[in-house]
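In this view, the complex is presented without one of its protein chains, the others remaining in place.
Order of writing sets the labels: A, B and C. Residues in every chain begin at 1.
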Amino acid sequence: METNNVTAILRVSCPDRKGLISRVTDFIQRNEGNIVALDQYTDRLEKHFFMRVEWELEGFAISREEIAPAFEYAIANPCEMQWKLDFSDERLKMCIMVSKLSHCIYDLLARWRSGELDVEIPIIIGNHEEMRVVADQFGIPFHLLKITKENKAEMEAEQMRLLEENKIDFIVLARYMQILSEDFIKAYPERIINIHHSTLPAFVGAKPYHQAYERGVKLIGATGHYVTADLDAGPIIEQDVIRVTHIDTPATMVEKGKDVEKIVLSRAVEAHIARRTLVYKNKTIIFK
Amino acid sequence: METNNVTAILRVSCPDRKGLISRVTDFIQRNEGNIVALDQYTDRLEKHFFMRVEWELEGFAISREEIAPAFEYAIANPCEMQWKLDFSDERLKMCIMVSKLSHCIYDLLARWRSGELDVEIPIIIGNHEEMRVVADQFGIPFHLLKITKENKAEMEAEQMRLLEENKIDFIVLARYMQILSEDFIKAYPERIINIHHSTLPAFVGAKPYHQAYERGVKLIGATGHYVTADLDAGPIIEQDVIRVTHIDTPATMVEKGKDVEKIVLSRAVEAHIARRTLVYKNKTIIFK
Amino acid sequence: METNNVTAILRVSCPDRKGLISRVTDFIQRNEGNIVALDQYTDRLEKHFFMRVEWELEGFAISREEIAPAFEYAIANPCEMQWKLDFSDERLKMCIMVSKLSHCIYDLLARWRSGELDVEIPIIIGNHEEMRVVADQFGIPFHLLKITKENKAEMEAEQMRLLEENKIDFIVLARYMQILSEDFIKAYPERIINIHHSTLPAFVGAKPYHQAYERGVKLIGATGHYVTADLDAGPIIEQDVIRVTHIDTPATMVEKGKDVEKIVLSRAVEAHIARRTLVYKNKTIIFK
Partner (left out) sequence: METNNVTAILRVSCPDRKGLISRVTDFIQRNEGNIVALDQYTDRLEKHFFMRVEWELEGFAISREEIAPAFEYAIANPCEMQWKLDFSDERLKMCIMVSKLSHCIYDLLARWRSGELDVEIPIIIGNHEEMRVVADQFGIPFHLLKITKENKAEMEAEQMRLLEENKIDFIVLARYMQILSEDFIKAYPERIINIHHSTLPAFVGAKPYHQAYERGVKLIGATGHYVTADLDAGPIIEQDVIRVTHIDTPATMVEKGKDVEKIVLSRAVEAHIARRTLVYKNKTIIFK
């Protein structure tokens, strides 16, 4: 999509039936909307329909506030749709959580600073001191919450307070080496993006590069996924790989892997920000 | 698309205007058609609209023969559309033209034999004797037409006679090392697919691997494209690359390149057969 | 390596110590050998040394038969080396084992016919009738040994009889959908190459594309590996991936995966034939 006008972005899913595309596009056309992007997909095995459509608000016959109720009444309810409506001028508020490694957070902040990532970043939360200097470089408040076995519940409570206080829309775990509690995860469903340093489901859990080294693989990779209560088992947004050889050690894999981790994470975040993702049964549909 | 039923496949392009998707899908829906695939795209720089939609014929209210006139009258003419209508049970007739190298023709024929490529292959035309044995292995008539400077016009006339006699729909140049005449090319517009052994526009013309070696590149590749009167300048369908290093010579590049050539050519042919391509201003839109 | 002369190919491994490269290359140089390729590698974690060196036989001061004893006495024994000596004019005898799918066997046979794979293929063994037609196309004897739960031991005995009778050097499982017995595997250590249709260790066992679909991955791949008694856990020779999207079903993954399977398997076989592989502690060193 390329337009400088504000757009409405509608994502829907529902049981498949005839005429769904026609009904939705007709709703937009009759109200003088100019569609700038449309992507749809029918899961034939699940008999389920998915669609993302984006149209310019300028000239649209229904006011911004009235679109949701109008759509709900005319189409969503009769078709038993799950749906989300967003507007392209609503900038999401993103919180980065981080431990000691800088490659992912630097890549995110450099993209944010240059305008590649169209978000607000009100806060960065670290469980180690190391990344404060990076937050400082970009003028973003850094909150250090050191987590130990003893204080974990307390620290999470403080994290959640900060997230609420700053009206955070979604969280990016930029190599945050802590497992979040189920309660935390449930509070941000499909709104926590993690980067795992393997092509899941290979090498779940700790030290995936060491596992990869032990297995003697010829490719290593990274996976950007939404976090669910199941460790490293949430819906995958993006994956990529790079070659390694017998010469590589766990240490060189860690270094090489950084490039693919940061690129994969940033692509996953971009897809989320552009409202191009939709989760269904632990899979992520990525609209174009 | 995955359906066992016969489908209608409609590809359209026209100047962009509001409501095009709605009009086309409404035409299908009102006539009880079940859409199994839809992809559309608007070129915002050219203000031009492109769409491919596929629906099941079973249960469609308009008979197969009446769809084209009905669509033309109701939508295509008022919207100034260029359009093509095909049916999934119409198997295209493909002619392979070849010189001495076997990797591309073997890959095509192996896919054809296993059912991956849903086409008929009535004839293979060679300008050398070498590939007769391959044609024989797969029981396809092989026509040897040795081209020299002196007999080129005569041989092309014979080629075109064979193509017409066998009602060939499209031609695949599977490393056919001859330049076709403008008249030949004009007779098969957007119906001749060539594989060039470089990532065009790099290394146009003869011996691209030798050119690549001379330039010291770190990637070599291949390009599947429709043939136009401009040598190696037709609309690109598919491209891919593989890594080379300083160790590679022109000879090892020739060997390594074979893998990427055959895969790229077969992907291009598959896109053409599935009616997923549409050429506009020397570019190829590849519908999903 | 590019030379038209016959070469000696020496692969060695031993505990690391100073001067190993110098000792081996000095042995060759003092005897007037012209080195055409050398690759070495030290595993610093295991403190183990690996090397492959290839030199022209023409002009070498030691006769072909005397090289092994001379090298053993002068260098291999004092340095506690494991080693193999081969000559480039010794064509390996390869047996292809296959079930019903044709893409891998076609790719291997097309390469063999064109001279890309410099091997002999005395026999093809199938446990189904389907691939007999492919063997026939290329004029290679096809042996049908239908395996059932009841006759498995008997059939394997017959397979091994055929392998011995035909002096088979190594076996390629080109989508052979049977698990070999431990005895069979032990008879051909590091001499059975399998293609598994996932990037191991992800999706071990049956129906990896269905597992990949269930998990919602964005990449599928293939792994060429030496077979060991541990199912899908042998030393990896080569891996590669291709992208899939939410649109893909198990059926389309099966189709797309064929390209990467056949390329990965052929690359693994090429590395084995060129004596560029060396297995150490369940990993495969791939010399360049």
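Note that in this section a contact is a pair of C-beta atoms (placed from the backbone, for glycine too) under 8 Å apart; a residue touches a chain by one contact, two chains touch by 3 or more.
Worth saying up front: this structure is predicted, and the values here are computed from it rather than measured.
**Q** In the full complex, which of C:35, C:162 or C:177 touches the chain missing from this view?
**A** C:35
**Q** Out of B:64, B:161 or B:283, point to the residue that touches the absent chain in the complete complex.
**A** Hidden-chain contact among the options goes to B:283.
**Q** Touching residues of subunit A against the unshown chain: what are they?
**A** On the side of subunit A, residues 2, 101-103, 106-107, 110-111, 113-114, 116, 137-138, 247, 249, 251-252, 255, 258-259, 263, 266, 288 touch the unshown chain.
**Q** What is the set of subunit B residues that contact the non-displayed chain in the whole complex?
**A** 41, 44-45, 199-203, 215-219, 221, 235-241, 245-247, 249, 282-286
**Q** Go through subunit C and note every residue touching the omitted chain.
**A** Subunit C touches the missing chain through residues 2-3, 18-19, 21-22, 25-26, 28-29, 32-36, 38-40, 42, 44.
By definition in this document, only the chains that are shown with their structure count from here on.
**Q** Which chain pair has the highest count of C-beta pairs that touch?
**A** So the chains sharing the most C-beta contacts are A-C.
**Q** Whole-Å distance, subunit A centre to subunit C centre, using C-alpha means?
**A** Spacing between the chain centres: roughly 41 Å.
**Q** Which positions in subunit A are in touch with at least two other chains?
**A** Subunit A, residues with two or more chain partners: 44.
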